[in-house]
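For this view, one protein chain was removed and the others were kept in their places.
Up next is subunit A:
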């Protein structure tokens, strides 16, 4: 590691109050649920990594604390197979326990607690990494979360399969959708894109093929405008999987306010209709079809 980077890291520790902290330059969880932490300078010999979960406890409501400790043995990096730890759902704070080898500060969770929050300058994930992580079949996802102050936590949550949408192209009387199945693993072969009316029970489907986890779907709007005006929820049905179309892996929740798709106008059984894909409040992809005044449509 070149001296300039090392000096810079030392400079950016945040002043004298945090001078004793060692900043990790890498904190990542890979697709195999291995947590890798790396430092430019190894933490003091004898230091340990602590994963701490604070739950709401039992019926008494008293907080319960679970910890996993990993000795670092003076090395500048460590890898922890999180799968073997069976981490409970929720937030696990990651701490560095230097066993009093450096002065214990107020940043610890208690005055006598030698473990201080692990700090990092690593944003914690890449968008490609999030997608690669979701390419593997799993029911539980672990993600690194970096707080604005640099403190590290692991977010552990249960996940259900969904069809991650990466692009939507509403044009030419069709809605083309690209994406990949998330948390199912590869499901190659024939599949269907189903549009299900939220009220009234209408449904329409189109065949498609899945290549590994990737899919390309095309929904002609004719089928939608032939039915009464409705909000259509989109589902991908593959071998043994029924997955809602949604965009959840781009680290930008609340897409409803962040982008809008154009509408297409088409004549249907009941009159002229506007057809527009949109994101629901849960970032799932749906299509809104409603009647429009013909003059308005023009």
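Here is the rule we use: a residue touches a chain if its C-beta (ideal position, glycine included) is under 8 Å from a C-beta of that chain, and two chains touch if they have at least 3 such contacts; residues count from 1.
As a working rule, contacts and distances are computed from a predicted model.
Engineer: Given that one chain of this complex has been left out, which of "Glycosyltransferase family 4 protein", "Sulfur relay protein DsrH", "Choline dehydrogenase-like flavoprotein" or "DNA-binding response regulator" is its protein name according to UniProt?
Structural biologist: Of the names offered in "Glycosyltransferase family 4 protein", "Sulfur relay protein DsrH", "Choline dehydrogenase-like flavoprotein" or "DNA-binding response regulator", the absent chain's UniProt record gives "Glycosyltransferase family 4 protein".
Engineer: Out of A:43, A:114 or A:150, which is the one that touches the chain we can't see?
Structural biologist: Considering the complete complex, A:150 is the one touching the chain left out.
Engineer: Which candidate, A:89, A:258 or A:290, sits in contact with the chain we can't see?
Structural biologist: A:258
Engineer: Can you list, in ascending order, the subunit A residues touching the missing chain?
Structural biologist: Touch with the absent chain occurs at residues 4, 8, 11-15, 18, 23, 25, 119-123, 126-128, 146, 148-150, 166-169, 251-252, 254-255, 257-262.
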